[in-house]
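Missing here is one protein chain; the remaining ones are kept as they sit in the complex.
Our next item is chain A:
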């Protein structure tokens, strides 16, 4: 079963050609920067890049591996990726997370590993990341609100991380939690519009799928805070809200974990939340989506275009029931 996944996965990447996105974009950014005579600096634009470049992690960012995954997709600009976000912890409208980004403090970040595994404990971010080679993969990102983007993520397969903690035979699901300090909540957490902390979860086979990614950066640089720094999940065949941001806790569980949107409106958001043009949300037809930057909508693909790689995970399941 696992071998099959890898096979499909490598087949998918083989189809695509080599492409070096990061440098092309940075080149463009530099050119635009020089062109505009305004006294802006990239450091001022993305202060967290500066902080991270001084951290011990910088080697992993510089020694990243280029992959050809998604080389046929045209990624959106860093400007769009950094300014159009749903991250309710940092505010409820799309540009609020960018405005309030500095409220999220990522230094001294730790991740608690818990539940059904051999090596539970509290790990520093460095401990979490240091054994992994960062890869750049370009994925489609489809929000449940029927808009989408293409993002060049930097990170590694979640499965490689999870294996290190030796999940046992009872580990059927993986649950994730976003940062929440009751005494010092983030700006959006002061009102209880969701039951904080934000929670998400995956079935074990979904979590171990090679496409499922632990992400630390975009365009070869550390994640901007509003995009879920310092560590987030990306599951490209599921609606964006499954790709939980700013993770502080990972727990292996025997039963299906609670997930925030499903708790908030169970009839609207299910546990699986696979991108599926044939199953509509009460408020959004999921047949079509607006790619950010275009005025009109285009057709949404089954499993967000990753059906070849992931459809087998759901064989025999009624996707209308398990939405």
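As a convention for this text, contacts are C-beta pairs under 8 Å (C-beta built on N, C-alpha and C of every residue); 3 or more make two chains touch, one makes a residue touch a chain; residues count from 1.
The rule is simple: contacts and distances are computed from a predicted model.
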"NADH-quinone oxidoreductase subunit E 2", "Electron transfer flavoprotein subunit alpha/FixB family protein", "Iron ABC transporter permease" or "Protein-methionine-sulfoxide reductase heme-binding subunit MsrQ" - which is the UniProt name of the missing chain: "Protein-methionine-sulfoxide reductase heme-binding subunit MsrQ"
From A:95, A:166, A:181 or A:254, residue that would touch the chain that is not displayed: A:95
Residue of A:73, A:114 or A:194 in touch with the missing chain, whole complex considered: A:194
Those residues of chain A which, in the complete complex, touch the missing chain: 80, 83-84, 88, 92, 94-95, 145, 147, 191, 193-194, 264, 280, 282-285, 287-288, 290, 292-293, 295-297
